[in-house]
Structures are given as structure tokens and as C-alpha cells.
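Here the complex is missing a single protein chain, while all its other protein chains stay put.
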Amino acid sequence: MSEEHGADPLHIPDAPHRPGDEAGFVEWPWSPGDLERPDVDCDASETVALAEGLVRVLGDDNKSSGEWDPKLSTEEMITGLEHMMRLRIFDDRMMKMQRTGKLSFYMRSFGEEAVAIAQTMALKDQDWLFPTYRQPGAQFVRGRDMVSMICHCIGNEMDNVKGRQMPVHYTYREGRFISVSSPVGTQFSQAVGVALASGYKGLDEVTITWIGDGASAEGDYHYALNFASIFQAPVILNVVNNQWAISTHKNFASKNGNFAVRGLPYGIPSVRVDGNDFLALYSVTAWARERASRGLGPTHIEVLTYRAGAHSSSDDPSRYRPSDIHSHWPGGDPIDRLREHLKETGGWSDEMHQKLSEKIDSEVMAAYKEAVKFGDLANGPYPSSDAIFTEVYESPPWHLEEQWDEMKKWRDS
Amino acid sequence: MSEEHGADPLHIPDAPHRPGDEAGFVEWPWSPGDLERPDVDCDASETVALAEGLVRVLGDDNKSSGEWDPKLSTEEMITGLEHMMRLRIFDDRMMKMQRTGKLSFYMRSFGEEAVAIAQTMALKDQDWLFPTYRQPGAQFVRGRDMVSMICHCIGNEMDNVKGRQMPVHYTYREGRFISVSSPVGTQFSQAVGVALASGYKGLDEVTITWIGDGASAEGDYHYALNFASIFQAPVILNVVNNQWAISTHKNFASKNGNFAVRGLPYGIPSVRVDGNDFLALYSVTAWARERASRGLGPTHIEVLTYRAGAHSSSDDPSRYRPSDIHSHWPGGDPIDRLREHLKETGGWSDEMHQKLSEKIDSEVMAAYKEAVKFGDLANGPYPSSDAIFTEVYESPPWHLEEQWDEMKKWRDS
Amino acid sequence: MPNMNMVESVNNALDTMLSRDNDVIMFGEDFGYFGGVFRTSDGLQDKHGKHRVFDSPLSEGGIAATAFGMGINGLRPVVEIQFADYIFPAYDQIVNEMAKVRHRSGGEFWCPVTIRTPAGGGIRGGHHHSQSPEAQFTHTPGLKVVYCSTPYNAKGLLISAIEDNDPVIFFEPKRCYRGPFYGDPHNVPTWSGHPEAEVPESHYSIPLGQARLALEGSQCTVISWGAMVHVCERAIAESGVSCDLIDLQTLVPWDREAVVKSIEKTGRCVIVHEAPKTSGFGAEMAASIQERCFWSLESPIERVTGWDTPFPHTTEWDYMPGPDRVAAAIAKTQED
Partner (left out) sequence: MPNMNMVESVNNALDTMLSRDNDVIMFGEDFGYFGGVFRTSDGLQDKHGKHRVFDSPLSEGGIAATAFGMGINGLRPVVEIQFADYIFPAYDQIVNEMAKVRHRSGGEFWCPVTIRTPAGGGIRGGHHHSQSPEAQFTHTPGLKVVYCSTPYNAKGLLISAIEDNDPVIFFEPKRCYRGPFYGDPHNVPTWSGHPEAEVPESHYSIPLGQARLALEGSQCTVISWGAMVHVCERAIAESGVSCDLIDLQTLVPWDREAVVKSIEKTGRCVIVHEAPKTSGFGAEMAASIQERCFWSLESPIERVTGWDTPFPHTTEWDYMPGPDRVAAAIAKTQED
């Protein structure tokens, strides 16, 4: 057979830049004001331009404009900025601690801080969040105590996941933030069920969920869009296209690189939005929420962004892409952009920013110090290994009781 | 909780007609000649009209027209007609025999005879067919002996599936017709692998596969489109939209009822074709084959048709739709339409048709009589139950040898 | 008390729970308007409304995922997988998600979903309408696994499954929907007149984890579940050996007390299931029994099972364990 094989008889895509290449992206053809904001009861077919284009609000001049401008107050924007800064500082601290063995593993939201924060701020408190590991920031919006987040990550006695899952697998029922699960994609289709339950109960609750560009290749993506459209679920379905799935470029997830348009044939209004533009994200999400809340069904959103850092603490992206590539991303940095806009509109200054940053820094540091009091992965104490046996079922059947006793015997010997 | 529930708080679709309703469909807005036949190297975006419209060649006046007219010779059309008639007569005979217990179960292609026959005729002999249970007609095109098909269905000694699968689960390697499997949808994604293997070997082989409107909700549908587009597989992906999945109307498979357009966001050129129009089907398939063969990758086709009969011999459609509904289908009947066209063009007459029908009738009857010589399900003899143990693996491991011996002990005692 | 076949008793259980609990919601392929390919949901949509009983897209993965989401958001979904053979596209959602969500979330979220599915052979279903995949679920902590065998226990167990706050995989032996099936395809009785087909109209439940002693004896313990329970009944009669017949009913958690008590009495054991032998749930039974009752056992535990092959179509009677094979195994346990 060997003779027949051509040199490259299969079409295998590649990433546009590999280590050693000069990084660079084509300039975006999209500007704020390009796209109209249709009525929320529009049909999917009226959103073609929204799906093929890019909703932006913040321009290169740091001004906001266009129909999609959500006209947030300065305080709201400062709150958003603060949450994003908090997340970045928090991530950096955790990452440092991971390097010292205080936690086993970590995943940052670096470069994507706006996504969960702007989107959650655009929702109501009763709405359900069904995140991946890349949306922990939503918890700040919902008021979660940072100490408790750290306790989870460092796997100590106070971890509310009780030492069962890896770090970053938060659960926070009080804030309607549903437990993160490692298998990618599963939450996307489940979220449709969460939303349908709200609908069934006749409650004004909307469910929002996210999936990565990579994970959108799972069957769950298709299930979600299909079930959501057929049963008109009050759900917001986001594909966070950060260009990478670990080392695999989005060219292996979509031939033409546009994820937003995939919602259209399902009859779901679909929008692509600049994921590093806090205002655009907020606005598109508020629009989608209104649709869901008014019984108009799902909205499909591609959040266009760039994974600025490594996939996780186990990853070394310099093996598969130029090290400085993220700094070339046309969408810039979400924190920088909101900060500059706030400065532009007069509500903010470099000094205020610096002060806020320092405040958060010490907040995070204080929270960290508080958290480690309850232990950390390097030194313990850990959650009791009794937690291996509890909550497997509502109450342990005999075989778990028996094994639990046996485990105790070994542990306590 | 009960108070909050509205009467119909969830949007649950329905079928347009239920038993007791007057059947009727809106008239088709599509005519032959509406749509251009783009160059085979066109981009998906150039096929939007093809996916949103309907490729037709045979008009209500029974004439063929438009760019998509494949200009088949009279002989080719008569061959197609004959295969379709053969399939219908064959199906009717098998169905009768099922009622007498000669076979356990049966599924007809009634109303959909054109699909596999026209499409397979448009391909080359080296092309791979990966069918569902609704495309047995392709075997006639590839020259399979009818006796051997019946032997499979009646589960006798000569069944080449060796009594292992239910009737209609044909396999015919000689004709590159790949073994039918019951789990719906699985073949769709597998076919992409078949096609990629041909590509890898550098051979001019195209793979064609089919999936139902219902089964397109499985994950395999998404895998197929995604893998096919990313690796540019030489594959033809057909969704046979016959409006029903057993009792479930296509409104539970797609909100807007158009399956063709689902290929577009994957970057796959997509076409909707009248599935009861032999010439249109032939032409669209030939176009898709040329694309694949020229290294231009996959084509996605919605075949618009109507399941005229019951889902299977176990089904009673009068429980969920008006009994005469299929006679209202705007696409008419595929055999009638090709017959009338042939008459119109002067190559055919009612007498010739009648004679051919009688010839096939006796052919089928003769084949049936020949087949039952080797046994049938009611009376045996069956394939040896030794076939339970062979070909589970390339050769039976010790535990199968041992169980085989034990089975023989019981069987032969 | 009315006589019901198993289609009717399952239908009645579903109806009972729809009537009692507004959080109960049901869907599946061909489940709503049509009433299911086996008719188990016949009439339920008409009675309870199409927002509570409806058709789903043809997507087992989507069905499971949607049920999961509804379950963690306060509903009590009951979904049907049309044939157990088609549960595998939902396997990830079941074993990685449903089974683990209570645990993984520190108890913050749980998933009271019931997945009903007709399983097993005997209807000329060939490879993909005959499988009995219970063992593939018993290995997953967090799931409960139930296999009914009669109209009476079908209803009582199904009600318990629906009321349970953990995910339950509920297998219905399709061969027994309309009659008890004693392994002889030429002699096919209905449920009419059968004592286990006397089914109360009202709500009742059979606790999960409790076995049923179908026959009582002294010389051998026969353990089975699903359709094979009836085959065992016939085999025991044929064998002339006095046997306990334990219908396990729940596989996870199984009723060890009942099993151990019986083995300590009889000292001999035969386990019977339709699924292939290797790694079938019979393996777990045998392993556990020898662990616990080693000193009581007077002969090897026998397993009578489907072969380690796919399920055949025309020759299914050479595949499925019949009374003869079971009777021979019972006899073998009596040898030494």
C-alpha cells in the first residue's frame, strides 16, 4: 500500500502561529456601532449579521458607542472593573501557591476575566449559572467569600467540595453557581434541563452556561442547541472561543472559525461578541436574558476572546505557540480596556486604579492567610476522608457503611 | 409548587396533523429551474440558496428542466425506474411474508425508493455505501442477488448475516454496502472515517452515508459534520428527512424544519433536494461526488421526502397521523413521477410499465420461492447456532471455545 | 384487586406518581403522544398534559442531560430509553455526571432521576434490541440499579425509584411485559391469573435494596432477576431439588442479608442472568457470596448466563438460559 500514499493525502489543519513564528493577527474589520440591536422577539434569521459580525461597544478610542451600549453607570463599571482585577490578582496568587505545592493544580481566567463577570452582572440573582472551570469570576459577582474559594482550591478542612474534586471545581449553591465538573461539555446540555425546570415551575429564572471552543465538538453541544430550540428553554448558551483547547487550535474545532453562526440553523438567535469588551458582553447578555425571561427561548452567543495564559498549571504553551502571542490579540486586555474607558469618561484615574489594586492585593493576601489556617494541600489538615463515603447516596447503603468502617480501621491504625 | 404551574409552561411542539385531522400540506414554493448549479469548487456560503430552497428537476408537468437536469439517457432512467419498482414489489412481498411469520420483522422503503437508488446510480462502483435500514435499494444497483437478500430477511441457513441481526440489516461487501447497524446515527460519523481512509490511501473512492431526520439529533451527526469539514473528508452526508421518526414528528428534530442549512456553519456546501425526484437526486449526488473526488471535501444534503408507510412491521401509524396523509405529500410518489416523465419524453408507456411490473413480480416471487428452499423463520432450518460463537473475535479465545462446547451439548441433546 | 400485565402496572405506577407529585415530569422517544413503543405511557399525556408527559428528540444523551438539569433544579424526572441497548449514548451523562453530582458538589446538588428502560431478550431482537446491560451500571458508585420481574414488583419498585433522591436505572424485562415467560417460546402464558399480577390501584412501594423470596426450599439457593426469575421457577420444578429462589429486585444496593441467610441454610448456589457471563452481575454475586459464606458452601457457585457473544436473532433460544440449563446447574450443585 505504501506506494499510493501521497505526501499529505489528508487535510490536517494547523495553527496559524507556532513557536518561532512571528505572532500577529489580521486587524478586525468590526467596529462599535456596526450592528443594530434588534428587538428581543426577533427571529434567528434576523441575527445573521450579529452572528457573522462582532458586537463591540468599546472602540479603539476607548469610547463607547452604538445601539449595544448598555449605558452603565460609573459605579457599575467600577464594580465590574474591581471584580476583574480581583479575579486576576486572585489567580496570580493561587498560581504562585500552586508552584509551592499548596494546591495540586490551578487554572487561570487570564485574559478572559470579563466573560463571567460582565455576563453575570447582566443577570438577576435568581438566575442559574452553569459554568466551566473558566468562569469562577461569577462567584465574586454573587458575593462569594474569597476565603471559602481558597479553602476549596487548597483542599483543606473547609473545602466545601470536601476534598473530592480538583481545585477550581467550585460549587456555590447559595449563589446559584452550579458545581463544576471536569468532563467538558456536559454542563451545556444539562443547563437546558435546568432552564426547562424553571420554565415548568413558571418562575422568572434564566439559566446561563458556557462551553469552550474545543468542547463544542462534543455531542453535548448539539444536544443543548437542539433541545433548547425545540422546547424553547430560557437559557443563554455561550461558546467561549478563546482560540485554544489546551494545545489544539480552534482550527480543529471549526473549519471556518465562526462558532456563533452554528446557532442559526437551530432557529436560535445568535450573536458574536467581543469577549474582552465588558460593555458589549454585558449588553448582549442582558438582551439574551430579556429574551429568555419573556418566553422567547434560547440565545446562542460566541464570546470571542483569547486564552492569554497557559491552559492550566500543568501546561506549557511555549511548546505550541509563540510566547508573546496573547499580547497581539486584536481584542486587547479586558481590564485595560475598561480601565481606559473609565478614565476616558472621567470616572477613574491611574491613582485610583493603583489604590484599588493594592486594596485587592491585601484583601487577597488576607483571605489567603485566613484560608491556610484551615490547612493546605502541602501540609494538611485535609477534609476528613470520611467524606469519601458520605453523599455518594443520600444515605450510605450497607456496603458503603462496611467499607467506611474498613477505611477507618486503616486510617486510624 | 402546583400553583405556579401555568397550563402549558413548556413549549412542546406538535405534529401538524393528527388522526382525525384533515391532511394537507402547503404548496411548495419551489420549482425546477429555480436554483443554479454552482461550480463544484464553490464555498459553503455560495450554497445558501441551495440549502434554503429545494433542488427540483421534474416539474409538475413531468418535464425535466433547469441547470440541475442530469440529462440521463432513457435507458438509465428505465434502469432507475426498474430498481425502484423492484424495491417496492420486493417490500410488499416481504411485508406479506412477515404477516405470515416467515420473517420476524420488516421495514419498507415505501415512498422513499428513489433515495438510495438514484444516489447510488450517481456514484462509481468503487464508492462506499454506509446505509441505514431505509436504503436497501442500493443493493439492487450494485447487483446483489435478490435471493440472498431474502435469505437474510427470512433468517434461513443462507443468511449471510448468519442469523445474528434482525431482518433488513443487510451486509454486502462485494457491493461496498457496509453492514447496517440498529443504533441509529452511528454510521454517519463512522462514514467519515471510511472516507478518510480512502483519502489516506490516495484512492478515488467516495463514501456516501444517510441518517434520518430523527437520528440527526444524536451526537454522531455533529461528530460527522465536524470531522468531515475539519479533515475535508471525501464523503456525502445525507439527512433523509421523511418527516417522522417512528411516531415522532420532525418538529421534535428541528425547530424550523430545515435540515440542509445545518451544514453551512460547518463550512460544508449544503443542498436540499426533492427526495421523490429521481433526476434531482441523481444530479445533486453526482455533483457531490465530483466535489469529493476532486479533493474538495464533504457535501451535506437534505433529502426531502415522506415516509409513506409505517415505520416498520411493528408500527401502526394510524395512531399518530391521518391514514391517508402520505397521498397529500407535495412531492408525490417517486415511481409515479419518473414513470410519467418517461412517458412524457416518449420512452415509456403504460403497457411497458405494466409488463415490467409483471416481470419483476414473477422475478420476486421466483426469488422468494428459491430462498425459502433454504428455510425461513417460521419453519427453519436456521443458520447453525455455531454462528453465535464464530467471528466474535478473529478466532475464539478459550472462554468462547468452552461456552461453545457447552452450547452444543444443550443444542444436540 | 385488578389483574394487570406489566405494561399496565408500569403505566399505573407512572400515572400514580404523576397524580401525586407535580414535580414528576416524563419524556422519551415516542413516549408522549403515542404512548411509547411498548405502550407503557399510553394515555398519560392525555390525562396529565403535554407539559408533563412528552416526546423527546431522538437523542439518549440529550434526554439524560436534560433530565439531569431538571433533577438538580427541583424536579423529579422519569425518562424512558426506548431499548436498554440504546442507553450507551447517555452513558457518560449517567456514570460521570448523574452518579457523581451529589458527591462532587459537597451535597449541594443532587439528581433524583429515574431512567426506565426495557431490557433483555426473547423478542427476536438480535444484537441491539436484546441486551441486558445492568452490570455496566452496577460498577458505578452513586447509581442505584433495579430490575423488576412481575407486574406487582414493577409498580412497587418503580414508585420507590421515582421517590428516591438518587439516580436509579430501572430495567424492565420486555419479555415479561405481557406474560411471565418460562423460557419456552412455544408456550407463552399471559399474566392473567398469576398471583404476582394482582396489583393494587393505589400507591404502594417496595423498598429498594430488598430481595423477594419467590420460592422457599432447603437444598439450593437460586439467585436471579428480571425475566430469568420465571425461567428459574420452571427449572426448580424440573430439577426436583428444593430451592430458595431469590429475586434480587435491586442490584445496587443488593440484599445481602437475604442472600447470606439462604446460602447458610442451603450451602449451594446458582446464579442466573441473561447478560454475558464475563463481568456480569453474577460475578459480583459469586465473589461476594464466597467471601461471606465460604465455610457454608458445599459446592462451587454455578453461574448460568448468556454466552460471551453478541445476542443473536434467529437462534436466540440457543443463547438465552433456559430451564434445562438452570436445572442442570442446580443438579450439579447437589453432586458432592
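Residue numbering begins at 1 within each chain, and the chains themselves are lettered A, B and C in the order written.
The working rule: a contact is a pair of C-beta atoms (placed from the backbone, for glycine too) under 8 Å apart; a residue touches a chain by one contact, two chains touch by 3 or more.
These figures come from a predicted structure and were not determined experimentally.
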Visible partners of the omitted chain are A, B, C
Hidden partner chain, touching residue among C:Glu8, C:Glu274 or C:Asp308: C:Asp308
For the chain that's not shown, point to the residue among B:Glu75, B:Glu394 or B:Asp412 touching it. B:Glu394
Note that subunit B touches the absent chain at residues 128, 130, 159-162, 164-165, 169, 171-173, 178-179, 181, 183, 186, 189-198, 200-201, 207, 219-220, 222-224, 226-227, 230, 390-394, 397-399
Even though one chain is hidden, which residues of subunit A still touch it in the full complex? 1-2, 5, 7-10, 12, 14-15, 18, 104-105, 155, 159, 161, 163-166, 169, 181-185, 212, 214-215, 217-219, 245-248, 252-253, 314, 319-320, 377, 382-385, 387-389, 392, 399-400, 403-404, 407, 410-411, 413
Contacts of subunit C with the absent chain, listed as residue ranges: 85, 88-89, 91-92, 95-96, 99-100, 103-104, 127-128, 133, 135-136, 138-142, 252, 275-276, 278-288, 290-292, 294, 297, 299-303, 307-310
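Here is the rule we use: only the chains that are shown with their structure count from here on.
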From the C-alpha centre of subunit A to that of subunit B, how far is it in Å? 42
Nearest whole angstrom, what separates the Cα centre of subunit A from the Cα centre of subunit C? 41
Subunit B-subunit C separation of Cα centroids, rounded to whole Å: 35
Residues of subunit A that touch at least two other chains are 196, 200-201, 219-220, 222-223, 226, 230
Give the residues of subunit C touching no fewer than two other chains, as numbers and ranges. 51, 56-57, 59, 61-62, 89
